[in-house]
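Structure provided below as structure tokens; questions to follow.
For this view, one protein chain was removed and the others were kept in their places.
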């Protein structure tokens, strides 16, 4: 893994490079958190790590996953499981995508292209945030399979323009995030008076003007409410249907928890939904994503694919999601930890660890592949 | 926010003003607790903060709220939710009232009028305690919507006199507290041998003689049992009916947990009930208020309105209460924290924060207004 | 409260009397634990405080009580509740008895007579252990209502003799403990190599020879297994019936958890059963007593009275037991704490506190007396 970038990039010398001793190699994704905490300025760490409100939903995400007992099957004749997975009609190396996250240059100067390249090398989709700090064309140029994540712009014409740009850049899918009518109140960011450094721009917005979106305070301002902001607040299912009709990419709706909403998304043209509470960053008090997953899977049936995010920290979590019926998962914060601490190489290591863990978990559960894992029985644990 | 009043008001110099460094602005109601703890003498803090007995019910109130998962709805077309709410036939700025709390000059020299004025400015009802340290007329003079809270006096003629005085002062409703046949045993107060300072009087009692009520030890003495005390202990449903007949203000019964009692209250003329365990200050071992809320709502149907108090600490808690069927909530301790640390301005800041949090929570849950929140589904969380 | 006895009685000066500062007056029974811990030598504290095995059942007892939510009723017209209770056909001042505990001179030189006198003054039964360190006649001479607790002697003739002696001494009931076929393995006692001081004798055993019972190591040796020991190990329901026929005192069976056993006890002549896991000191891994109480109450119906012990620490716990159907409770360790720290006066203070707490709890729950509390509804709390 390369030397920590922050020694170069940090504007204020928060960490004295001389005091950093060589770290042992990470053995799990959580190890990257410890590394990232060392190199990131505390307010940036808080921005990445925090949730909204009392962070009760942030905690529920982990607690609920830990309570999912997966019942392994023995003597199934499985040698080395395959991780290959079809999502949205394309094949990927494992049932995992990199969750869309804003302003990745905030944690590492190589930003989005580094993380996308790592995802591409690992054979998994990279979900590029509309709030990326690098233009989408530079992200797709890495050769990764890129899904573009959209917050809806106020001016519908700009949406149309952006859809064309995204398609031309070679993105494979459009992910509409629906759980951000306003930003969740993230108390850590409020306490830190967290602001983006001026050199970071929302590179996918018209003219790169991130101030259109949130005036440089991603954790604080209500992105879509202020009249001057770029994002539309009062979206409806009719808007979603319009989007499906004006976009020839596969459509994914991200940020649902209610099975009724999932069915409506499928009926409005979504080929996949992502069951998510935005990693505990939006409605504090919402249930854990994994708590709602089985109901959503049952409700949508084969009308669309179901992905899960919020709280995934290792291969066993992927197995849990599969066993509860998900087609795959998105991994968020761990990828930022890895990017922060090691750039593209760090992210690659993290994805390789995740693949190793998932392969082992599948083998130990007696599953030849992710599809077999969806037949596993789960047992609630105290 | 003004400088801490206690620098002036404290009789003993517990806090050296020179040592107080400027506090960061509060980002949530809990921040006022930290501020209040700094400025209040420890026994006063304990009086405000404590519960009865082992404080197990005090703890249940929070734990039970944290386990209420609220399932948000997406793409409902909501831009900025309205918080406006009808309670008892009048419209308020949000579904929140300031809970009745005794002797508010104990925590800040401006006392009841300051908190009432903040409530008035925020457009929410202020519930004035019969044990206020300021005459009710000075409270209503702030222009706030005032609901008067009654502990029943032994002499029925005095009750009649007080009802007339309350009506003449312009109060909008009468709140009868029914869960204080005796005071709960508050161990912190007993340990501190807590007593009111002599200059504080029960300004609404005949002759301002608070000794009539409890001899200056609000947390300790059994208010209504001692033969010399002012309050009647053995109240019954017949007394409540008598009150309803002799009072032309809307009647609210506060301090019920049992659905059977709630129905009886409605049948005895109550236009609203407050599901409450008195903030964990009366029967230690009673269930959390929010645990009983759904049953009470189902039992009373449309016979009366149902409010909740005990444990509300933020906008998400209000959303939880609404989702479980409450028409609104009362907020107690956080308002004393804010009053203690910043007087009227502090209380105003707290109410503004609460409104901001509730507005965001409604938006994130896809609700156009509090009524819509009552249709949300809740999910128990581990 | 008198000065701590241990300054005189302690054989080794573990506590320097000069260093003891005046303690604040206890406000609840738990305060006596802190006092007792100060004055007792650590191995004696451990003997009193500890449970068997991993102490999981010891912990369950409290946790299960804390989860019993009691739903109070309002406006029931109750002024000052009465605590008076009929148990075994006699009236007592409250539904509480002092649990049988061995060798009370271990914690205070005044021992059994002091605790019995306090119970007598408080109007509650004192359960005298067969392993008392004072002859039963000196205990009944205090004027207390004494129930005699029996571990079954190997020689049946000695049992007959003892029954006569107990009756002649004026005991009001016979309590047969059935949950000690062997002593639980109390790891603290084993680690401390705890032994009785030589001056303590089992004053009710023939010739005062406590070595007959357990060779001076009450927490360690299997009392009834060793062939040389005084107690009979392999008791059966036939023995219990024989006892009922040879004893003209009311018979209480203490130490049951299983409803089936409770019914058999009633059928064998018991007028009361005590649902108890021996305060977590016998079978580690047994359920909490309060967990089994409702089933036992339902199973025995009106065939016999049901008492509860194990974990009672205050008036609210008594209310919980009553609400779950108990006729009363036994209180153990808190009485030893109070005896240790203040002799008879300390024990009297503890019982007065318990009565105050129970009176307040009944009033707050809307109950005129203990019988009314048995109609209360309980609500499980998370």
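We just call them A, B and C in the order they show up, numbering each chain from 1.
Throughout what follows, contacts are C-beta pairs under 8 Å (C-beta built on N, C-alpha and C of every residue); 3 or more make two chains touch, one makes a residue touch a chain.
These numbers come from a predicted model, not from an experiment.
Asks: Quick one: jot down which shown chains the absent chain touches.
Replies: Checking the complete complex, the chain left out touches A, C.
Asks: Check the options C:106, C:240, C:297 or C:323 and report the residue that touches the missing chain.
Replies: From the options C:106, C:240, C:297 or C:323, the contact with the absent chain belongs to C:240.
Asks: Looking at the whole complex, which of A:187, A:264, A:278 or A:320 touches the chain that is not displayed?
Replies: The single option touching the absent chain is A:320.
Asks: Using the touch rule from the top, list residues of chain C that touch the missing partner.
Replies: 53-54, 56, 60, 63-64, 67, 178-179, 181-182, 184-185, 187, 190-191, 222, 225, 233-237, 239-240, 255-258, 260-261, 264, 282-288, 291-292
Asks: In the complete complex, which positions of chain A touch the hidden chain?
Replies: 24, 27-28, 66, 68-80, 314, 316, 319-320, 356-357, 360-361, 363-366, 377, 379, 381-382
Here is the rule we use: only the chains that are shown with their structure count from here on.
Asks: By the document's touch definition, which label belongs to this structure's chain graph: line, ring, star, complete, or other?
Replies: line
Asks: Could you name the chain whose Cα mean is nearest to the mean of all protein Cα atoms here?
Replies: The chain sitting closest to the overall C-alpha centre is B.
Asks: Which one of the chains is farthest from chain C, going by Cα centres?
Replies: The chain lying farthest from chain C is A.
Asks: Nearest whole angstrom, what separates the Cα centre of chain A from the Cα centre of chain B?
Replies: 42
Asks: Whole-Å distance, chain A centre to chain C centre, using C-alpha means?
Replies: Centre separation, chain A to chain C: 59 Å.
Asks: Would you mind listing the residues of chain C that make contact with two or more other chains?
Replies: In chain C, no residue touches at least two other chains, as defined above.
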